[in-house]
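Handing you this structure, nothing more for now.
A single protein chain has been removed from this complex, and every other one stays in its place.
Just so it is clear, A and B label the chains in written order, and each chain counts residues from 1 on its own.
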Amino acid sequence: MGQQWDVDDILDRALQEEDPQRMDAVIARLVGEETMSRAAMLRRSAAAGIGLTILASPTAAFARSLGAAAAAPPQRGASIGFATILKEAKREKKINTIALPPDWANYGEIMSTFKKRFGLGLTNDNPDGSSAQENQAVRSLKGDARAPDVLDVGPSFAIAGANEGLYAKYYNRYWGSVPRAMKDGRGFWLADYWGVISFGINRAVVSTIPRSWDDLLKPEYKNKVALNGSPLTSGSAVAGVFSASIGNGGSLNDVGPGIDFFKRLKDAGNFIPVQATPQTIASGQTPIVIDWDYLNLAYVKAYPSARIAVSIPSDGVYGAHYCQAINATGPHPWAARLWQEFLYSDAGQLLWLKGYSHPARFTDMSKRKVIPGALVKALPSPTAYAKVKFATPGQLSRAGAKIAAEWPAKVGS
Amino acid sequence: MEAGRGVRLPLAWLVVLPFFLYAFAFMFLPAGKVLFGAFQDADGGFTLANLEEITNEPYRTSFKTSIEVSLVTALLGGALGFLIAYSTIRDGTPRWIRSAFTTFSGVAANFAGIPLAAAFIATAGTIGIVTQFLAGHGYNPYEHGFTLFSKTGVELVYLYFQIPLMILVIAPAIDGLKQEWREAAANLGATPRQFWRHVGLPVLTPSLLGAVVLLFGNSFAAYATAYALTGGSVPLVPITIGFYLSGDVLSNPHLSHALALGMFVVLAVMMAIYVPLQRISSRWVK
Partner (left out) sequence: MRRRFSWGAGLWLFIGAAYFLIPLVATLLFSLKSNETGQCCSLSSYGEILHDPAFWKTLRLSLILAVETIVIALVLLIPTVYCVHLKLPRLRPVIGFLALIPFVVPPIILVVGLLDVFKGSPSWFYAEPYGFLVGAYVILAFPYIYFALDAGFRAIDVHTLTEASQNLGANWRTTLFSVILPNIRAAALAGAFLTLAIVMGEFTIASLATFDTFPIYLQYINQNKAYPAAAVTLIAFAITWGAMLSLLLVGRDRAVQLGGAK
C-alpha cells in the first residue's frame, strides 16, 4: 500500500506549480501513490522526468511567444494559454470579491492561497452579504474600481443576474466536466460547490443524536431545534423546509408538508425561533442546528468544547449548489478569469472539498481517482448523499411564494 | 426692533437654507425612489397593485405587530427613561451618577443587533444566567410559559436602547425645570404630587411628547435585533422589507418600496397626532 499523504502536503506540493494543469498533474500523481505498490512507485518516478515535459502544451508555448497580449479576455479559457491569463491578471494587480465568509466552505484558505500563489491583491467586501446584495453591488458600483469582479450567488439570483446582463460569458477550461444540470447553457454561470441539509448536534447538551426528521419530534429535544434564520430570507432555512418536506411525504414541487412539519415541531415545543449563530451553537442555546453540512462539519473543529456531531437526515436528503459568475463590467476582467481557472482545477476543487463541501467536479474527480483519502474520510459516507435531490429555480421560487404565504401564520409568533 | 425684524427675516431663511439643501440632496432624492418605486411594477409601469398587496395578510399582521411593539416600547421606555433620568438629575443624587448614566445611555442607545440579542440570550435564554438562577431556586420561567423568543421578548430587549434614548433626550428638558420652582412650590405648601401635576408635567409635556415620538420612530425602524432574537418569526415591517429586497429567497423590490411607503404613512399619522398635541401643551408653558 502506498503512503497516505496529508492533504495540506499534497496541496503545498501542487501549489509549487503556477499552471493549474501542472498542479492537477502533481495531485493526480500523489493521490495515485496512495494506492500504489512500492514497485509501481519506483517505476513511476523513473518516468516522472519525461512526464512533466509532456505537460507543456503547445498552446502554452505559443502564447508565451506572443508579444503584446489580447485586450479583452476570450470567451473560452482553453483557447488561450494559461500563462497569458496569468500575465494579464498580474497586470491588473488585484481582484475584488464579495460576500465570501472565510469560514464558509474554506473560502478563507481559498482567498489566501489565490493571493499568495498568483501574487495578486484581493479585497473581500461585505463578507456576510446575501446573493441579492451581490447583484445589487454589481448594479450600484458599475464602472467603479470597487465593484466586485467575481460572484458566488444562489441559483435564482444567478439566473436573474444572467437575464439582466450583469454577468460575462466565460467557459473555463474545465467547463466540460461540470454536470449539465449545474451550469448555465449560455455560459453565464456554473455551480461551484454543493452541500446537503444536515443536523449539527452539540453533544455537550444533547446525548442522543437525531438521525431523521421524525426523530426531531421526540420530547427529549424540547426547546432545542433551530434554523439558521427565517426561510423567507435564508437559503439554508428554505433548504431545511425542502428537506423536511421530502422527509414527510412532500416533494420538490410541494413544500407544504415541510411547513406543516415545522408547525408540528413548534407545537411540540421543540422548535426555538432564534437565529443560530456561533454564539448560540457554542453556548448550547441551539444544540440542534438545521444547516448546510459543510457549515456544521466546520463547526466540529471550530468549537471543540461543544463536541459537535453531524448527521444527515435519513428520510430527506436535499442539496443545493451556489453559482460562480463573472461581473460583465468588473474592473479586473483577467483576474476574474484567473480566479475561475484556478478554482475549477483539481487543486481549487480540493480546497472546497477541504471545507467539507462537494465541489462541482466531484463526480469527475472521484472517477479519475484524484481525491486524497484523507479528504474522503473527513466527509460523511457517500451513501448518506446517494438520494440527494436538487430543486430547480422554478421549484425554488414556487416554494418561496408558498412559504411567504403560509409560514408566518403557521410557524410565526 | 420692528424695523430690524424686516431686514433680518430673509437672513433667517438664508441660515436654514444649507440644511434644506442638504436634506434635499441626501434624503429627498433617495426617499423619492421609495415613493416612486412603490407605484411601479417589475417592468417599470405604473401600478397600484403593490399598495393593494400590502393591505393583505401577512403584511397587515406585520404592520399591526410593528405598531404594537413600537407603541409599547415607546410608552414604557419613555416612562421608565423619564423616571430614571429624573432620578439621576434631581437634587440629592450624587453628580457622578448622572454622568455615568448619561454616558452609558449614549452607548446603550445604539447597542443593537446580534450583540444585544446575544447578551439577552445569555441572560434570559433557555440556559441564560438569570434563567438558571431562577430554575435553581425552583422556578423555571420557561416552564411557566415565558419565552424570550417572542413578541414580549422583543419588547423586553428593545427597552435596552429605548430607555437610554429617552434619558438622553429628556435630560436637557428636565434641566430646564428650574430648581427654584420646586423650592417655591414647596414653600407654598404644595406636595410633590401637586407640583408635578400643576407645574412639572405641564412644562415637560411638549418635550415628553417629542421624545415618545422619537422613541416610536426608533423602534419602528429597528429590525436586526428582532431578527437575531426570533429568527424572523415575530413579523415586523422592516424585517419583511429586508426579505423582499436583500434576502436569498424572495425578491420583489417594488413590494419593499410599498411597505416602506406604508411605514411612511404610519409615521405621518403619528406626526399628525403629535403636532396639535404639542401645540396645545406648549401653551401651558407660556
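By definition in this document, a residue touches a chain if its C-beta (ideal position, glycine included) is under 8 Å from a C-beta of that chain, and two chains touch if they have at least 3 such contacts.
Note that the structure is predicted; figures quoted are calculated from it, not measured.
When the full complex is taken into account, the listed residue touching the unshown chain is B:S207, out of B:N50, B:T126, B:T147 or B:S207.
By the touch criterion stated above, the residues of chain A touching the omitted chain are 98, 101-103, 125-129, 133, 136-137, 140-141, 143-146, 204, 277-279, 281-283, 302-306.
Remark: the residues of chain B touching the chain excluded from display are 8-9, 12-13, 15-16, 18-19, 22-23, 25-27, 29-34, 37, 80, 83-84, 86-93, 95, 97-99, 101-116, 118-120, 122-123, 128-130, 159-160, 163-165, 168-173, 175-176, 178, 183, 206-207, 210-211, 213-214, 217-218, 220-221, 224, 238, 241-242, 245-246, 256-257, 260, 263-264, 267-268, 270-271, 274-275, 278.
Simple rule for what comes next: only the chains that are shown with their structure count from here on.
Put simply, the C-alpha centre of chain A and that of chain B have 42 angstrom between them. On chain A, the positions that touch chain B within their shared complex are 130-133, 136, 154, 156-157, 160, 223, 226-227, 229-235, 237-238, 272-277, 279-280, 283-285, 396, 400-401, 403-405, 408-409, 411-413. If you check the complex, the residues on chain B that touch chain A are 57-58, 61-62, 114, 117-118, 121-122, 125-127, 142, 149-151, 227-235, 240, 242-243, 245-251.
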